[in-house]
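Structure incoming, see below.
Note that this complex is displayed minus one protein chain, with the remaining chains in position.
And now, chain A:
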Amino acid sequence: MRALLLGAWLRAGRGLPRAPGSGRRHREHRGHSGHSEHSEHRPQAPLRQKVSVEVLQHLEHLALVDFRDAEGVERLQKAIQFADQLHEVNTDGVEPMDSVLEDRCLYLREDDVTEGNCTKELLENAREKVEEYFVAPPGNIPLPKLEEQETFLQGSQ
């Protein structure tokens, strides 16, 4: 329910929905004073925090992505700014929702063996194999350190 409301609001560009029930308003604590609540065209929320080089390197390491150039980083900043709009909503006393499936029944399967024995099929996709084993590089190869990287991040220093 809550997700649908927010979605509708984002599409229609209407004013902020008031959260049900009382609760401390967080808006004033987040540096959004002077920001109009009922504007039709929403201006970009002010950038709360520039994405630092350390954070970018950490993200690249964790998710194995490569931001590659200034445009990539800029796109990331814009994405974060867009998502920050969620902070406009007062969610005091509201349970977070992770999925619209939350009230569906989780199906329980009987403990029977119904799958497997398809080694050949599974190995068809493998680039390299050794006697029905998949082949992978030896352990996790650590990413090169920042000084050795040839990505955009180095240039931004």
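Annotations for the structure displayed:
Simple rule for what comes next: contacts are C-beta pairs under 8 Å (C-beta built on N, C-alpha and C of every residue); 3 or more make two chains touch, one makes a residue touch a chain; residues count from 1.
Rule of thumb we're sticking to: contacts and distances are computed from a predicted model.
Within the choices "Glutamyl-tRNA(Gln) amidotransferase subunit B, mitochondrial", "UDP-N-acetylglucosamine transferase subunit ALG14", "Cns1/TTC4 wheel domain-containing protein" or "AP-3 complex subunit beta", the name that UniProt assigns to the complex's undisplayed chain is "Glutamyl-tRNA(Gln) amidotransferase subunit B, mitochondrial".
Interface residues of chain A facing the missing partner chain: 58, 62-64, 98-99, 101-119, 122-123, 130-140, 142.
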